[in-house]
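A short write-up of the structure that comes next.
Note that this complex is displayed minus one protein chain, with the remaining chains in position.
Up next is chain A:
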């Protein structure tokens, strides 16, 4: 939005720029041009001055030229006719003896976003590729990519592609890397630039000449290269070994990613590489830039999924500094919890204890939760600390401690007695609804061990009228019934009052229904109720002694050193789906999903797993359905299940297949559209029965599958899952 812009300002500038007196005075002229750019940055529309700015570009002064070019690139797409007038100046500059002027003109000319631009820039670009100044060649190489992006749907120019491949041998390192980038853009539809053995070896040998940005980019390109033999593999790795210790964190991490990828069959090499990079990674965790610190911590966390012991001795690096922002502190606490062992537990707990009284309630609660996690292994020490915190009588702390107790009792039943004692002694009750629910749950579940349970509960029942949260009321009902089962004499009266209030006076339907349910259940007799209401008191699947499983490196190596790691898991997938919706072409996903294509050979042996992921809108589905080709068609061998539509939908959801739409009722021609996701691909499918055009569809369902990006293995898995679901449904309904 313009801040103080008005048409007046633009008019005034126009008057000044066309004033011959101003034009004669170089300094004043330049000052006015600077003003125009300043307004442009602030968001004022100064496109009306285009004509005057074109005139100004004819001057010799380079600084002025740069400013005017910036202006023209911004507004060229709005004023294509006028921009054509500037082309002549540009072409003249492209032949200037000064390479800086040549490069500048060429670069800016390529930045123009206009339909007919290609015919004007092609010749200067081709000339630029052979320029003797490396500066111009760099610009020209990227110019090829820009030219291609102007007309994305045209044939790829083979001559230019060959020329670019040849320029990979250029003496200037930036030209080499720019060639890779340009080829990647131009050949996007064919899977990007091809890294074969000569190119890979050439790049490896040039690594030393490149600057750090180029190094990390080349390392990413090299992910595509698969050495033919182990000998070659180890040659490559030993060439790159020095870069693991690079002073630039981004180079070290990019090298590590390449190591993890190339040496996926040699776990010892992977472990060695991780050990080498642990020092630079730790250094980023203490870097001055907070953003870098956060990134480092996220990567440390990922490495720890496979090598929990790698950072064990450095646990003190993950103590929080008091001035650090909370997002860093949260990560550090998560890491600390993972690093706890017999030797450092006392120190770590003391450190975490000091965060519990932090000003920020979120941080304090996270610290308490962290202590709770450690309590699953070292319960005694942690319980002392947690009990001590209850004495502070601060709402947020009490609530968090009680919630921690709930999890502890669930995962670690041997601490129940101690927890019950503490809860009993705790006078202060939590004020927020989450805390209240938790306290009630504890009372209900372990009522027989907490002697004051009925009396605490009575307080809640008396205050029921002022209670706002329906979740608390429901929890209260459950607790009352559970307590009644173990201590009937003390509870009978208050349970009666509670049920009466909830059935007669409560306005919330859910609470009323719950009360009615318990009421009827109690009518069936106490034993019946006990059977229904009581469940296991601790997590039955959990055994305390087994720690967290160490994951194989391949599980996370594909997201290592990508943005996806920082912003959540399914980033790649989302981008793929969206770009697929934007562009009809079939292989755009490849560039976005290098990880998926890399990991696909490994999972052929594995069971295919489907997932739901973010929901697709009807429009997106329709567009993708129309754009994609049918990859697979199969008769499923069973008719459509005669169950209610809800049942079908629920059954498919169970196996992580989402139903988008289907024909209602018992029409002869029946259709359903479904979708699902699996290891980085999106599968769309249509189920069809009774279509006269499709052969074999009158007896049994026919499924047609479309997919983005292609992964035949996933389709086969999907079809077999679908088949078994439908068969099960048919058996059930018959």
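Definition applied: a contact is a pair of C-beta atoms (placed from the backbone, for glycine too) under 8 Å apart; a residue touches a chain by one contact, two chains touch by 3 or more; residues count from 1.
Keep in mind that, in the parts below, contacts and distances are computed from a predicted model.
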item	value
Chain left out of the displayed complex - its UniProt protein name, from "Transcription factor IBH1", "GPI transamidase component PIG-T", "Protein YIPF" or "AP-4 complex subunit mu-1-like"	"AP-4 complex subunit mu-1-like"
Touching residue (missing chain; options A:86, A:253, A:610 or A:726)	A:253
Residue touching the undisplayed chain, where the options are A:153, A:196, A:229 or A:323	A:323
Which residue of A:60, A:159 or A:288 touches the chain not shown here	A:288
Those residues of chain A which, in the complete complex, touch the missing chain	3, 34, 37-38, 41-43, 62-63, 66-67, 70, 73-74, 77, 100, 107, 111, 113, 138-139, 142, 145-146, 149, 174, 177-178, 181, 211-213, 216-217, 220, 245, 247-250, 253-254, 279-280, 283-284, 286, 288-292, 295, 314, 316-317, 319-324, 347, 350-351, 354, 357, 359, 388, 391-394, 561-567, 571-572, 574-575, 578-579, 582, 591-592
